[in-house]
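With one protein chain held back, the other chains of the complex are shown just where they sit.
Moving on, here comes chain A:
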Amino acid sequence: MSCQKFCVAFLHWEFIYVITAFNLAYPITPWKFKLSCIPRNTTHDFLLPAGISKNTSNLSGHYEAVVETKLNSSGTYLSNLSSKTTFHCCFWSEEDKNCSVHADSIEGKAFVSTVNSLVFQQIGANWNIQCWMKEDLKLFICYMESLFKSPFKNYDLKVHLLYILLEVLEESPLLPQKSSFQIVQCNCSVHECCECHVPVPTVKINYTLLMYLKITSGGVIFHSPPMSVQPINVVKPDPPLGLCMKITDTGNLKISWSSPTLVPFQLQYQVKYSENSTKNMRKADEIVSATSLLVDSVLPGSSYEVQVRSKRLDGPGIWSDWSTPLTFTTQDVIYFPPKILTTVGSNVSFHCIYKNENKIVSSKKIVWWMNLAEKIPQSQYDVVGDHVSKVTFPNLNATKPRGKFTYDAVYCCNEHECHHRYAELYVIDVNINISCETDGYLTKMTCRWSPSAIQSLVGSTLQLRYQRSSLYCSDVPSIHPISEPKDCHLQRDGFYECLFQPIFLLSGYTMWIRINHSLGSLDSPPTCVIPDSVVKPLPPSSVKAEITVKIGLLKISWEKPVFPENNLQFQIRYGLSGKKVQWKVFEVYDAKLKSASFPVPDLCAVYAVQVRCKRLDGLGYWSNWSTPAYTIVMDIKVPIRGPEFWRIINEDNTKKERNVTLLWKPLMKNDSLCSVRRYVVKHHTSRNGTWSEDVGNHTKFTFLWTEQAHSVTVLAVNSIGASSANFNLTFSWPMSKVNIVQSLSAYPLNSSCVILSWMLSPSDYNLIYFILEWKILHEDNEIKWLKIPSSVKKYYVHDHFIPIEKYQFSLYPIFMEGVGKPKIIDSFTQDDGKHQHDAGLYVIVPIIISSSILLLGTLLISHQRMKKLFWEDVPNPKNCSWAQGLNFQKPETFEHLFIKHTESVTFGPLLLEPETISEDISVDTSWKNKDEMVPPTTVSLLLMTRDLEKGSICISDQCSSAHFSEVESTEITCEEESRRQPSVKYATLLSNSKSGETEEEQGLVNSSVSKCFSSNNSLPKDSFSNNSWEIETQAFFILSDQHPNIISPHLPFSGGLDELLKLEGNFPEENNDERSVYYLGVTSIKKRESDVLLTDESRVLSPFPSHCLFTDIRILQDSFSHLVENSFNLGTSDQKTFVSYIPQFQTCSTQTQKIVENKMCDLTV
């Protein structure tokens, strides 16, 4: 029985051993566990005698009470142990307080017993241990911390971890040999903390890690029981990062964080947060699987503190450490959403909670403002709760950027008080037009779009997205949730270009632009494009252009491009080739047509032709214009006509022969169609019949005209043939005498046009046309001619006519029978000359006539009076002392009359300021007449003298007078009305009144006056005071020699005067009593400076040429009151009047004239 019992007991032992072998290693828990060790003997004492080894598998521990009593010892027990004391160690944890005791047998086998941990806790060495796998799944860490206080505290602590990675623990029921374990030394700190690092390859994270600890402290070695763990089960993640809090669009507080990416399993998170507001303070702790948590009922002006940690969601794992706490404080005004990015036309809403002075404003009191400038109507408000107000913006327009602000600021206000914080509203116009074009080879589609509409949104990125349908587009394109992005490249013109290649010709590409921004993303309205419908074909090829021979049409041919296969329409344009082609465009809708012909006005011009095409159904684009093709100018038809020609006849009077030279103008392209190779002259005479002569390209041909009639025709010949319509000209002797042109008149219109008109007489001959020939008279080398139809009676000849040339016009009637007699006129020049004279005549003739009548009347009247007066008062040389020896009728020089008395009279300065005037001088050709009676003379002066500006000079010859008119054309006829006595009248032309020249003038005047007065016996010299003469000098003219250069070119004065004076000089000789002798001292203009009248040194008159003397020159003055007053002093005789030759500085009025005549002294004897 005992054997039986032994056998049973043995079997039972073996069974227990096997069972414990599998459970030998302590399974590491995700939480902390403890290692406790006690000396071996102690253990065996209470283990083995208890006989409970058989029940070691019983983890419940039935002997707790026993152990408590037996091992009621203290830590001092351990201190008495020697270094060779062997310890029993066990693991236990707070969750499982049974300690699994491990003991090594001699055979190397181990056995396990379970003891309550309390025993170890009280008498043994204890360590806290936690093992975990790092998040990177590469490092296994065991952390141990000593719990026993004193025994080994002062000893060096050395900890080694021995480990082995086993793929499957179950495969080896026995513990591996110690030699197969790897050992790592743990890092221990002075605080009795050690950390052991075991590298574990990521791929072996599911393996079983078998290990035990060897702790040496104070010479005592503790061997821990083996531990086993699968690293994957003890992964400890890192604390979550990126913790963030924000108010959501819905007004909640969103706590979010980022999840680690390395862990191969899902995580759960624990969030703990606290809210600290003025109202209350709350704490919460929530576990979520997402990486965010929403906290509702967020209040303005509150602070929130949050921490998060993570752990494996499914399966065992270790909580990570807590993240760094994050604090978030809400503002006094909370907008949710704080910013909105939306598109034009959309509706958006903002919410607001407003806290004012620790009190949340009632939502009913909240008003909304836009940009602090515009109150939003209350109709757009909405009360969401007691404190939440909502405003809605319907159908939004695009935001207009104000400076750098590209948004609208939306303010939530408490009645009349707005917080400075605002919400931002971005409204973007996303209507981006995408246009696509498929190339002519149908292999690629290029889409273009401009981002200009959304450039105001800073920080946005644009992306074209598309979705392709198998065939065609839907009626209303929509944005498909599944889409592909397309790379687009910005071009220089600001457009983005996206290339699709290869393409699906008939698939519908729905495209839109996605605008990505930190505030969100927007999509432009989608566009659907079928590549087949946006084809821009290649231009037609093989375009040719030609003018068809004999037909004369512009023929254009082309080849359609290879693609597309659809029917095409074509556009043709052509125009005269040049820098700027004026195109004519024609449409061709027949897809099969490959050529077209068009009538063109000019067959001999070069035409440029281009063709382009497009699908006949209107889809797609026009192709580019083809490369221009050009027509080649070539002969199209025979010349339309022969050249018009004329002849020059060189007549040899000695012989009855004439050399006829035919002239013609080269035929233009329009007539020659399009070139002339040669000209052929065809002759016909009655005697010789018809023959032809090849002239080549010459335009002149001479032949001998010998017969009575000779007909010629000039033909133009090109590569097609000879001209059919040609001009004939018959040279006929009899016909050359036929004259039907009665008259011919030429009227020049201008230098480029002359009108010719003619009259014809009736004729029996058959008039075909006229030839008008013109040339400059007497110049035969340049004859011009033109053909005029026979029906025309008037013709405008356009040419460059030189007005000074004389032209000869000849009008030849051309009859069927021959060339008639021409009418030749030279009227152009004659007519023109007459025309030129007409204007002058119309003015001059009436003036001459009226002047003549006036002068004639004056002459007659003065002649009668002078006849009576003059000769009665002429001093008798015999009785006048000063006049003795003087020939009044023929003085040699003017000074001879006065030189003796020059010193007796002095002159004062002239009173009038000199002025420059212009006066035209023209001397009529009648001065040339040497008749006895000088005809009335009109002299007009063009003088640049100021002295004469206001003066007028009347020059009269006997009773005739030559008037020196003023510039102002105040022509005054000074009629002398000496009543009683003839008077000698002197006039001196004063040219300037400069003080430096006053003496000259005085000298001159003194001389003349003194001599004059000397002749008057009744006047004593002394009676003339200098003062009075100083004033009187105003009354004299001295013709200036300061301006001879100006005067002389315009004044053929001396010549005319010479003649006149010669004529005057004859009077005394003729002893004509009826004639008055008047003198006038005038400086010879031609002699200029050399013939100065008076010099400063001599104070006498220089020799004065006799031819400068005038007769009957009156100088009128309209303003000489001083002179009048002074003249009383001169007047000694009531009976004798002095008619002064006063400088006529002013207009001579009738009244003045009377005063002069009545009150001035007369220089008579």
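Note that in this section a contact is a pair of C-beta atoms (placed from the backbone, for glycine too) under 8 Å apart; a residue touches a chain by one contact, two chains touch by 3 or more; residues count from 1.
In the analysis below, contacts and distances are computed from a predicted model.
Would you kindly match the missing chain to its UniProt protein name, picking from "Leptin", "Ubiquitin-like-conjugating enzyme ATG10", "Glutamate decarboxylase" or "GPI-anchor transamidase"?
Matching "Leptin", "Ubiquitin-like-conjugating enzyme ATG10", "Glutamate decarboxylase" or "GPI-anchor transamidase" to the record, the invisible chain is "Leptin".
Using the touch definition from the top, which of A:143, A:563, A:703 or A:769 touches the missing chain?
Candidates A:143, A:563, A:703 or A:769; residue touching the omitted chain: A:563.
Out of A:507, A:745 or A:790, point to the residue that touches the absent chain in the complete complex.
The single option touching the absent chain is A:507.
If the hidden chain were put back, which of A:265, A:405, A:472 or A:589 would touch it?
Considering the complete complex, A:472 is the one touching the chain left out.
To test your reading of the contact rule: which positions on chain A touch the chain that is missing from view?
Contact residues on chain A toward the absent chain are 442-443, 470-472, 474-475, 502-507, 532, 562-566.
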